[in-house]
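Supplied in structure tokens, the structure appears directly below.
Every protein chain but one is kept in place in this view of the complex.
Chains: A, B and C, in written order; residue numbering restarts at 1 for each.
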Amino acid sequence: MTGVVAGPFTASEMMIVAAARELAGQRVCFVGVGLPNIAVNLAKLTGAPDLELVYEAGVFGARPARLPLSIGDPTIVTRATAVTSMLELFGYYLQGGLIDVGFLGAAQIDRYGNINTTVIGDYATPRTRLPGSGGACEIAIDARQVFVIVRQSRRSFVERIDFRTSPGNVGGPNGARIRREQGWLGAGPSVVVTDLGVYHFDADGEMRLDSIHPGVTLAQVRDSMAWEPRVADRLAETAPPSPDELRLIRDVLDPEGVYTG
Amino acid sequence: MTGVVAGPFTASEMMIVAAARELAGQRVCFVGVGLPNIAVNLAKLTGAPDLELVYEAGVFGARPARLPLSIGDPTIVTRATAVTSMLELFGYYLQGGLIDVGFLGAAQIDRYGNINTTVIGDYATPRTRLPGSGGACEIAIDARQVFVIVRQSRRSFVERIDFRTSPGNVGGPNGARIRREQGWLGAGPSVVVTDLGVYHFDADGEMRLDSIHPGVTLAQVRDSMAWEPRVADRLAETAPPSPDELRLIRDVLDPEGVYTG
Amino acid sequence: MAASKSASMRDAIAELVRDGDTVAIEGFTHLICFAAGHEIIRQRKRDLTLCRLTPDVIYDQMIGAGVARKLVFSWMGNPGVGSLHAIRRVTEGDAPTLELEEYSHFGMVGRYTAGAMKLPFFPLRSYFETDLPRANPRIRPVTSPFGDEVVYAVPPLNPDVTIVHAQRADAAGNTQIWGLPGCQKEAAFAAERVIVVVEELVAEEVIRADPNRTVIPGLVVDAVVVEPFGAHPSYAQGHYDRDNRFYLDWEAVSRDEAALRAWLRDWVYGVADRAGYIDKLGQERVAALRPGPAPSGSVDYGDYRS
Partner (left out) sequence: MAASKSASMRDAIAELVRDGDTVAIEGFTHLICFAAGHEIIRQRKRDLTLCRLTPDVIYDQMIGAGVARKLVFSWMGNPGVGSLHAIRRVTEGDAPTLELEEYSHFGMVGRYTAGAMKLPFFPLRSYFETDLPRANPRIRPVTSPFGDEVVYAVPPLNPDVTIVHAQRADAAGNTQIWGLPGCQKEAAFAAERVIVVVEELVAEEVIRADPNRTVIPGLVVDAVVVEPFGAHPSYAQGHYDRDNRFYLDWEAVSRDEAALRAWLRDWVYGVADRAGYIDKLGQERVAALRPGPAPSGSVDYGDYRS
């Protein structure tokens, strides 16, 4: 990676690159398909060559011959080192504590990293019926840490989520205590990567803006969330994608621009 | 099968034949190796051709090319229709309620069919340390019915067993109620085949001698047990092994006389 | 040796799926039996409770056709594409008409597992500090008898009928799957009745050559239906690819109730069976989904006879 600016890049590319960099030093990652899949594979090719991938569909050690189009893509099975039943995947791998980093998306997220992917509106008579938990609630509890990738807006970064599908730092300062007392395996969300910036969490469990992406203003960030964000004392500008990172994304990982266009 | 007497036969052969006949009409049988294995295979060749065998070691639909020498014999795996982990064997097959008949042996058995295979003497400082439950306690609870094969003596047919490893009809009349109230899948022991005779159980859960083997006297039976046995009003003599049954045992199932000599 | 359980899809569904049944068509992204779903629609079954971790396009079609009164699930969506609009239409707004009972993936897996093991509950470390136990009172805390730790529990799920698609089975129902196994084994063992739908019916000897490959024993199988390409537009590892175009196209069909009705008329009611569906799809499209070869290689079980 170099510091050379590589010319224009998309918001998706910036998100992928920012997430990939956060994976440096991590060992075992639980992946769905889409942006996390590309981020994880970029990390393997750059700062985290030893990263081991566990796919939610039941694959360990995938060696896809093409970019998987969905988590239902047979290319992640052929020439993998292991495939596994859902009982073993969720029981032995995830709940068994083998996953260092899990990725989550979000329809709504609050300042403590609690996530809603269930309904918008009332549960019984929702305005919008979302997909539900899937494995998200388990990832939030069992993965040693959680990375969230989400596009930021006043509809997604909300003061109060309509339904808590996946617990983040719960109610703030007490989050860590709750996790510890209830014997959770995971420490909760550690990174939120959006199209505008990168957040980490303060010791009391609240999200803190640590860097904003090139070309993004703090005002834009504030306009795209429902609460007044904490901002790092020394707010950084996210280093833009390097030529090498962009080349890997565009030529190797998503040559048809399915996810990154 | 014919009624023709086939000349001399061993006590083991009589036990095998008597057990095999009891299997008529049964569908799925849980087998260990030894006498039950031969009995089950004899039943398949005679009165219970549709019997399906589940081996405790994790094999369904075995087609052994030789008589298995132990439950640890690879011949039961090659050309079976399925092999399975212990979790699935005990969880899905046995506790899942798929087993119609399970076989148990016994170091001690009482009049209610409760069985000890754990210790003789005090548990903490035993005179004899026996193998323990293995799967016996599960078979006794989960198999729809249980067949016991045991050689009879004052040491094995006792007034009070030293340790209850596998529950039979528990305390007698209340046994069926206990099984029902606790939601057991199995109805408990239904047959006890010994070297002297065949027992079934009365409605109140106590063993009843229904037939004695050819050449055995009722006095002999009484001398070989520690309680005064109930005897059927019309005590039968067990039909001796037919020539066909003996031929199958000697020529096909155990040509080297490993178990039946 | 064992009696044949071979049946046509029509007969298998007619005899084994009854109005009001709880039905699971399982398969996590892989081996989803669209063929059975379509036959259930064609036979106009009603009031089904449909169970599945990931109600995807097949359940959108079935619920759009009106076969179900309730859905038990953990994630509903058109994977990689978006929403299931037929399901959303009956679950959103002031008067939803489809009852929902919702878990997480591991919760659903635990339910099938408890069902297969005849356990009164399955414990798991999910649901802490979430709204799911409030939304679904069948997710309940349970205290460990060792150290008083509290975890959650889900109740057993024992479908009346589980339908599993597989690469191959013998006539007795011994069924082999390779690629993602999902939770088909647990769903099958948990069920009262099991229908296996296969790409290929094989001789018993093929199954017996590799007993570790057997995922579901004939012991629990009631009918074996041979229906090549029966998992389209999902995939069967080694047989055909996911037809991604279908999933993309479904978005527009599913959004528009009239389009959905037209689709069902053309592709389900309007064809007699799966063969008719495939004819309509066209050999070119089918052929394009065939992968190249990637053989597993053979292992030796050893012939033990001396």
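The rule is short, and it goes like this: contacts are C-beta pairs under 8 Å (C-beta built on N, C-alpha and C of every residue); 3 or more make two chains touch, one makes a residue touch a chain.
Everything numeric in this text was worked out from a predicted model, so none of it was measured.
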item	value
Residue among B:E13, B:E52 or B:E138 that touches the chain left out of view	B:E138
Residue of B:P74, B:G215 or B:G257 in touch with the missing chain, whole complex considered	B:P74
Sole residue of B:V83, B:A106, B:V192 or B:M225 that reaches the chain not shown, by the stated touch rule	B:V83
Chain C residues that touch the omitted chain in the full complex	117-125, 138, 140-147, 149, 151, 153, 155, 167, 176, 178-179, 181, 206, 209-210, 212-213, 237-239, 241, 291-305
Residues of chain A in contact with the chain not shown	28, 50, 52, 54, 59-61, 63, 65-66, 73-75, 77-84, 88, 91-93, 95-98, 183, 185
Where the missing chain touches chain B, by residue	33-34, 56-59, 69-74, 77-79, 83-87, 90-91, 94-95, 118, 123-129, 131-138, 141-142, 163-167, 170, 178, 182-185
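In the analysis below, only the chains that are shown with their structure count from here on.
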item	value
Most remote chain, CA-based centroid, reference being chain B	A
Cα-centroid distance, chain A relative to chain C, in whole angstrom	29
Euclidean distance of C-alpha centroids - chain B vs chain C, Å	40
Residues of chain C touching at least two other chains	113, 185-186
For chain B, residues that touch 2 or more chains besides their own	none
